[in-house]
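Here you go, one structure.
Presenting chain A:
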Amino acid sequence: MKKIPLFFVLFIMTVLIAGCSDDNANALAVRDIQSDPFAFTGELRVNGIITDFFEHDTRIFNLKDTAETLVCLSLVCDSFRLPVIYVGGGDIPQIADEVDVIGQWSDTEYGVIFEATSFEVRRNIMRIIERGPNR
Partner candidate 1 sequence: MNIFNLVSKNLLRRKGRFVFTLLGITIGMAAFVALLSLGSSMQRELRAQAGMLDANLVITPTNWCAFDQISILTGEALPESLHYDVMERISSIYGITAVPYLTQRTAIQNLPVMVTGIYPNEMKDFRRWEIAQGVYFAADNERAVVLGSSIANNFDLNLGDVLTIRGEPFPVIAVLSPTGSNDDTSVYLPLTVVQEIYEIGPYISFIVARVSDITNMDSYIAAIVDVVNVSVTSDEQLLSTVLTMLGSVNATLQLIAGVALISAAFGIANTMMAAIYERRREIGILRAIGGKSSAIFKIFLLESGLYGLLGGIIGVVVGFVASIVAAPIIAQSGISVLMKGATPTASFDVSIVITAILFSIVISVVSGLYPALKAAKLTPVEAISYD
Partner candidate 2 sequence: MTNAIIKTENLEKIYGKSTIKTHALKGVDMEIPKGSFSCIIGPSGHGKSTLMHLLGGLDKPTSGSVFVDGMDISKLSDNKLSEIRTQKIGFVFQFFNLLQNLTASENIQTAMMFGKISPKAQKKKAAKLLELVNLSDKANAKPSELSGGQQQRVSIARALANDPDILLMDEPTGNLDSESEAEVLKHIFEIHKTGKTIVIVTHNQELARKSEFVFEIRDGKISDSPFKAIQLGS
């Protein structure tokens, strides 16, 4: 059978799903790495939505997959969250920010966790979530 249809269709699918999300082609999505995180090595760029901060250490926040969040339109959907510790200085991102965090796995006082040395805010989706499902 031909390989033809697959890639064509995959592209369309990617386009359609990208319609719900804004996957950055260079960044890994949370859903990409959640199964086998340590299989990814070295410096990584991970994209996700900030859902909440660790109350005892505000450098630590949880990232949820962007596409999933946009489809379920909630920060508290029952799905995987990636803990990230931000060790760069200066401002910290806000809740509901869609960010790319750049860093690598690191053995910290909290165990092996994603240590981000920098981040880029792409946008904030709080208003999208509040608007609710009206597509």
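Candidate selection criterion: all candidates are chains of the complex that A comes from, given by their letters.
Heads up, the rule we're going with is that a residue touches a chain if its C-beta (ideal position, glycine included) is under 8 Å from a C-beta of that chain, and two chains touch if they have at least 3 such contacts; residues count from 1.
Please read all numbers here as calculations on a predicted model, not as lab measurements.
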Contact as defined above, complex as supplied: which of the candidates 1 or 2 touches chain A? 1
So in the complex, the part of chain A that touches candidate 1 is made up of which residues? 1-17, 19-20, 25, 28-29, 31-36, 38-42, 44, 67-68, 71-72, 79
